[in-house]
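Missing here is one protein chain; the remaining ones are kept as they sit in the complex.
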Amino acid sequence: MLNRIGVFLITWCMASSAYAEPITITDQRDRKITLDGQPERVVTIPIPAASMFIAVDGGTKRLAGMHQLSKTAIKGRILQKFYPDAMAIPSNITGKGFSFVPNVESLLALNPDLVFQWGHLNDDIIDPLVNAGLKVALIKIGKESFTRRWLQIMGKVLGKEEKAAQMIAWRDEVKDQLKAKTDAISPEERPRVLYFMNYLSRLRVAGGKSYNNFYIDLAGGKNAASELGLFAEVGPEQVIAWDPEVILLNGFEAKLSPEDVYKNPLFADLSAVKNRRVYKMPLGGYRWDPPNQESPLTWLWLSKVLHPEKFDWDMAKRIDKNYRNIYGQGVDAADVKNILRFDMNASAANYNIFAPDGN
Amino acid sequence: MENIATAQVEKTRFRPGLFSLLASILVISGLASLAIGRFDVPLTHVAGILASNILPMDPWWSSVEARVVDLIRLPRILLAGIAGAGLAVAGAALQGIFRNPLVGPQIIGVSSGAAFGGAFAILISESRLLLIGAAFGFGMLAIVIVYTISRQQGRASILMLVLSGIVTSAFFSALVSVTKFVADPDDKLPAIVFWLMGSFASASYDKVFLIAIPVVAGSTVIYMMRFQINVLSLGDEEAQALGLKVERTRWIALTAIALISSAVVAAAGVIGWVGLVIPHFARMLIGPDHRVIIPISALIGATYLIHVDNVARTAIAAEIPVGIITALVGAPVFGYLLRRSANKGWTTE
Partner (left out) sequence: MIEVDGLSFRYGDEWIFRNVCFSVEAGQTTAILGPNGRGKTTLLKAIVGLIKAETGTVQLNGRIGYVAQRAEIAFAYDVIDIVVMGRAAQVGLFRTPGKTDYEHARQALAQLNLEQYADRPFDRLSGGERQLVMIARALASQCQILVLDEPASALDFGNQDLVLSTLRRVAEDEDLAVLFTTHFPQHAAHIADQALLLHDRDRQEWGPSSQMLAEDKLEELYGLPIQALEYKRDGQSGVTFAPLYS
């Protein structure tokens, strides 16, 4: 009994000391932020930050608010299954759509200890928060190294540095493993890949400076639009001139499906269309196209899409294993099909290589 | 003898030579543009593809090339040409009716009115017909507002006109923002944003017909009223004293202008400066008579926008928004024309 009380006391002391100790982090704009202790209420404004926060923390308790579009990536998908409570977290702190302008008073009402905000946009979305006395950590998007930094910052803030380090190590491991194999692929063997950031109302593709370009290279392809910068609108004729062999469709346009490309008469002669190699990007704990906590799975999936004869990763197994590491819960066959968008991709050439039950 | 002399004089006044020259330039520009693009199609193939649309023949070209020429370039060139002609005609007519060289569909608020109408239509339905209808309705409303605010004792001063245009445009731009604010971010909002930006990149024969019917109808009405626009340009009182039914005539013309401008906005977004610069250029070329200016502006406007779009679609791999090029070219050219054309068409007093 005494022993148990002693253990309890020690644990309590450790816990309280952990909470009481000030934490200093350096954000991606090189600003130093000092917290009195581990935050209990955190708000994330960048869209992918919410699911990454949940992943690092392994739960939703400390997430006090998120972006509206963060929630739409959770709703009806795997994270809702894992964390049904996530749906109750407020998501009305910004304007609609891709707006990152917070309503400062709504935000203050949530009483957050820390707010994550984009650091590469306009300072007008930052200053009002700082002026209101909130602690704000700024993060940036675009490079793999940036994403690693998110994990480090969140790990440190949440006292989950070990888990964050594991997640980073997993990224490095998969990246190195894949790179070793795909580096050997000659430029001629690399299929031309085109990623559509927008397709339905206009055609907008990812250029050479995008994150998408990074993982297309890593997975053994070459970005057909690498001559462009980040994202740019192009005409259909330019798409035909590039003649992509594989087309990737973004996860943001919810209704967009490969059928939209297959039935477009302008694109009937594209190699990707003739060979039925148009794919909707998967959606797991977050959309797989931008950087996120599951990025290594994106890379593996894409390498197998591009080179089915070279790679035979068991995606179902890998998803299950890594989801247990990240979220502490596994997935069943139906979940895998859901994540890999069998609803839209099933009719693509050879997509059954991804089927969890082998058919 | 006297009659023949008169008839000859009247005939040369309308410069059939210039008309055929400009018409040939337009046709040649259109055909040449079919051979320009990011995708390489040899000239002989372009010619063959075009001919095969009329004559049965065995292709010596690939099906991709046929698609590029027939389904991408041709509708796009038609769309740009129709939009250019429509904007120039609308601009020429507006400048005549408002007796003002600074007037264009954009300055007068039609474009922002139409932009709001279209955005609102996207918000509440998916109907394309409603889109063009609402664009037209609110484009028209914008003209009415500008006209009402700016008119004092029967005439609209340059300053009042420009100011009321700014006020009206600002108001409708605010309404566009409201529309965006209340739109569903997953679905409607991107649709509205992309539509507002406008581009010829998504040209299709559907869009060509969508814009061709109102633009051709509106331009025909304007062309038929070319003499009445001359009379209107004298000012309300004189026109009325000359026996013109001023209010009725002006409203018919303004309706036609709103129809043209809103159709162009509906199909290709807000494209500025064409309606302002082209009529000015035409006036410098051939004098102020609207009976000549209106058809000449149509030819020049079509040619101009086809070439602007050639740059927009071929200069770099990415699409350059057409409105950026028309503004970059239009603003300095307009400044230059204003300085030079003091004696060409506009009275010096």
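Per-chain numbering from 1; labels A and B assigned in written order.
Criterion: a residue touches a chain if its C-beta (ideal position, glycine included) is under 8 Å from a C-beta of that chain, and two chains touch if they have at least 3 such contacts.
These numbers come from a predicted model, not from an experiment.
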For the chain not depicted, the shown chains it touches: B
Contact with the hidden chain (one of B:207, B:226 or B:307): B:226
Full-complex contact with the absent chain, from B:100, B:164, B:179 or B:199: B:100
Chain not shown: contacting residue from B:165, B:269 or B:288: B:288
Selected from B:164, B:179 or B:249 as touching the chain missing from the view: B:249
Residues belonging to subunit B that touch the chain removed from view: 3, 6-7, 9-10, 13, 96, 99-100, 221, 224-228, 230-231, 233-235, 237-245, 248-249, 252, 283, 287-289, 291, 343-349
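Here, only the chains that are shown with their structure count from here on.
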Residues of subunit B that touch subunit A when the two form their complex: 37-40, 62-64, 67-68, 71-73, 76, 180-187, 189-191, 194-195, 197, 199, 201-202, 313, 317-319
List of subunit A residues in touch with subunit B within their complex: 68-69, 72, 95-98, 198, 200-203, 207, 225, 227-228, 232-238, 240-241, 253-255, 265-266, 268-269
